[in-house]
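So the structure is just underneath, and the comments pick up after that.
Note that one protein chain of the assembly has been removed; the remaining protein chains are unaltered in position.
Per-chain residue numbering starts at 1, and chain names A and B are given in the order in which the chains are listed.
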Amino acid sequence: MSIIMQLENVSYIYGIGSGHEKQALKNINLKINAGEFIGLVGHTGSGKSTLAQLLNGLEHATTGEIYYDGRNIYDKDYDMKSLRGNVGLVFQYPEHQLFEATVEEDVQFGPRNLGLPLLEVELRSYNALKMVGISDDLIDVSPFVLSGGQKRRVAIAGVLAMQPKLLVLDEPMAGLDPTGREEILNILRNLRDKQKITIILISHSMEDIAEYADRVIVMNKGEVVLEGEPKKIFQFEEELEKIGLGVPQSTKVIHRLRKMGADIPYSCITAEESAGAIYKWLQRV
Amino acid sequence: MKPFIIAKDLVHEYSRRDEDGNVTDIKRALDGIDMEVSAGDFIAVLGANGSGKSTFAKHLNALLTPTEGTLLVDGMDTSDHDNDLDVRCVAGMVFQNPDNQIISNVVEEDVGFGPENMGVPTEKIWERVEESLKNVGMYKYRKMSPNHLSGGQKQRVAIAGVMAMRPKCIILDEPTAMLDPVGRRAVIDTVTELNKKENITVILITHYMEEVTGADYVFVMNDGKVSMQGTPRQIFARSEELKEYRLTIPEVTKIALHLRKMGIELPKDILNEEELVKALIELKNF
Partner (left out) sequence: MFIVVLSLIELEINMIRDITIGQYYQTESVIHKLDSRVKIIATLVYIISLFCFNNFSGYILAALFFLCIVKLSKVPFKFIVKGLKPIMFMLIFTAALNLLWTPGEHILFEAGVIVITLEGIKKMAFMALRLIFLIIGSSLMTLTTTPNQLTDAIEHLLRLLNYIKVPVHEVAMMMSIALRFIPILIEETDKIMKAQLARGADFESGNIIHRIKSMIPILIPLFVSAARRANDLALAMDSRCYHGGRGRTKMKPLKYKSCDFIAYFILLCYIVLLIIIRKFVPF
């Protein structure tokens, strides 16, 4: 597996010289493999949003190096614009950034900025809209008349149209109803499986992380405190609770049963897995 | 005793007009809502985005009036605009976005905003502000600017702002949608406590299933209608229907459902971890 992005000793300090400096990131070392689905979790203010902005060059690390595809993005001759094309960033409530008269034009904004030929721009934006499941009849309407969930998906398409290799999303499901959440998560899973896009998902929902992520990165006070497969990470229930996070409800049930002497493996983190393991345990005499 | 809220055949239509003022498009946001809520109850209204639950909430606060049908809040007809201020005093409202409902630059002054509008004498305002800030656990932040608070703290300030008006009922329109889990927990705990200790009627509008488990009664809205109602247990036992309405069931209930499908005899209406664990241990020991 190739490494798409690597962070070496990255630190970030806010407001240097203003008198109230704040260290948002402390000595972060990370490797992100191409094709991974990463869940990035942390309490509000843990530095995860700052980290996201470092990845596509919107913010510049105070110290440390970041490599994309093996090249240092802080090299003098590094093309930042190409980095922003390759690393897509979807902010919280991305629908608040829609501005064009039609859905199609809005999605075309990104590829047009990349200076692509018109045909390519149209093709990319059409494909992006298909990927997020926006039907043809909505392409020519104003984005402002769409429903909340549709707006959100159009906004995500606006980033996808740049055809990023790595997509970072800051709570893309916030405020959506359960089905809307699932739709977004399935879009992300498809992007990873079919388009081979590496995904970094910032989310507060441990249940979703358990279900979709290959690897979890836990941040607290600007540092990476835990990192690994969800099955491994969610064993640390107490540690996670201490930093304002939790574990999926399924994991909680398993942990409780284990405490009462039940012999069920730790590794169940989704409802289905837990049910299966509990079933086996119940059948054992 | 007469119910605190009575909605009968409540209909609300939004109409879009062209430049000449002719109606071009009518959207029925509420389509014949019948609902009764007793004083002191904790009611949850569940519904997907666009199901009409927010429109309904605004009716309870006389911010919108029915196109057809009637809505009585504490015996007052909300269609009559003379009742507007009285309705808003007995049934206060907390909105989704914490930033857009805090008016003042200082926490305590914001909490005092409602009583000021109601013409409460100055010393009484101070008493009310102190009491309601203590009730939501935000008293020590009273001199701070809301801009320096977290989302959950801002929502609690907003709740205090409503409580300072001494309402009988609080309507919360997706108060946790923009919060992180810690803030969400704090807001729900605060509301639950107000319901238990102060006997405030609570109407919580949400689509987070975990927040509903503690409610006395749940209404599920879909497409402007009340499509399901019952206790949380009754509602969550009907997972297929909920899915149709773009909703889901709590994760624990999902585990129980999977197990039932595999032939394990578990009760249908398991709501939380304790219940599931207890039921499973009993089964194992049996």
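Definition applied: a residue touches a chain if its C-beta (ideal position, glycine included) is under 8 Å from a C-beta of that chain, and two chains touch if they have at least 3 such contacts.
Every value quoted in this text rests on a predicted model; they were computed, and no experiment measured them.
Every shown chain touched by the omitted chain in the complete complex is listed here: A, B.
Residue in contact with the omitted chain (choice from A:Tyr14, A:Tyr67 or A:Phe109): A:Phe109.
Listed residues A:Phe37, A:Phe91 or A:Phe234: the one in touch with the omitted chain is A:Phe91.
Touch with the chain omitted from the figure is made, among B:Lys53, B:Arg88 or B:Arg156, by B:Arg88.
Shown as candidates are A:Lys22, A:His60 or A:Lys81; the residue that touches the absent chain is A:Lys81. Counting the whole complex, the residues of chain B in touch with the unshown chain are 58, 61, 63, 85, 88-89, 92-93, 95, 97, 99-106, 108-109, 112-122, 125-126, 129, 146-147, 161-162, 165. Although one chain is not displayed, its contacts with chain A can still be listed: residues 53, 56, 58, 81, 84-85, 88-89, 91, 94, 96-99, 109-110, 113-114, 144, 158-159, 162.
Everything that follows uses one rule, which is that only the chains that are shown with their structure count from here on.
Measuring from the averaged C-alpha position of chain A to that of chain B gives a distance of 30 Å. Interface residues of chain A, counted against chain B in their complex, comprise 43-44, 147-149, 174-180, 204, 207, 244-246, 248-250, 252-253, 256-257, 260, 262, 271-272, 274-276, 278-279, 281-282.
Considering their complex, residues 47-50, 96, 150-151, 174, 177-178, 180-183, 207, 209, 243, 246-248, 250-252, 254-255, 258-259, 262, 264, 273, 276-277, 280-281, 283-284 of chain B touch chain A.
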